[in-house]
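First up is the structure itself, then whatever we jot down about it.
A single protein chain has been omitted from the complex, and every remaining protein chain is retained in its original position.
For chain A:
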Amino acid sequence: MAECSASLNGQQHEQADGETCTDFLFKFLVIGSAGTGKSCLLHQFIENKFKQDSNHTIGVEFGSRVVNVGGKTVKLQIWDTAGQERFRSVTRSYYRGAAGALLVYDITSRETYNALTNWLTDARTLASPNIVIILCGNKKDLDADREVTFLEASRFAQENELMFLETSALTGENVEEGFLKCARTILNKIDSGELDPERMGSGIQYGDASLRQLRQPRGTTTQNKQQCNC
């Protein structure tokens, strides 16, 4: 009887806290040239809507959403950067400690594709070297005006060890997948030990729900703790 009511209580706790109860918090960046639709991707991901009258982003914008990946709740803290050159030095100051990034180009603009190498160098040097990057060819809905082929871009992704997707912030196609794929890869790296959330600047933090893990017998984390204490 007592057992039953306790576990019932536990469930209620989870429900009451709703989406603020998360296992991890990942810091994400959205980068790429001006006009490629970075803000629209973010808007679509968070609001499930296409933003019609989109202005140039000034500096860096912020958005967050809690997602469920592989049985874990993860809060994505997303920093959407301005693509315009004049904001470059400001946006660069946000790179440090990002765990993941969406590198965005516009499939109808060769110019934005050509700039990818620069963006990539920035991300790899300024953010964590372990940063997980997914390349997004946006505006997939404008196939008629395409200037960059899928094949070409996927080759570029392969050469640079990036994941790759073509997305449409207008229709929402592959938008969710882009963010989730990136998050899933990071989780895998945590599980495999390649990433250590405890390390500063990893861009990963434990969320407030990680206590639930503590209630259960702990596995790897306990061992880590014990090692630390030595």
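Keep this in mind: contacts are C-beta pairs under 8 Å (C-beta built on N, C-alpha and C of every residue); 3 or more make two chains touch, one makes a residue touch a chain; residues count from 1.
Note that in this section contacts and distances are computed from a predicted model.
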item: "General transcription and DNA repair factor IIH subunit TFB5", "Ribosomal RNA-processing protein 40", "E3 ubiquitin-protein ligase HACE1" or "Trafficking protein particle complex subunit" - which is the UniProt name of the missing chain; value: "E3 ubiquitin-protein ligase HACE1"
item: Among A:Trp79, A:Trp119 or A:Phe179, residue touching the chain not depicted; value: A:Trp79
item: Residue ranges of chain A at the interface with the undisplayed chain; value: 2, 5-6, 9-10, 12-13, 16-17, 56, 58-62, 77, 79, 86-87, 89-90, 92-94, 96-97, 200, 205-206, 208, 210-211, 214-215, 225
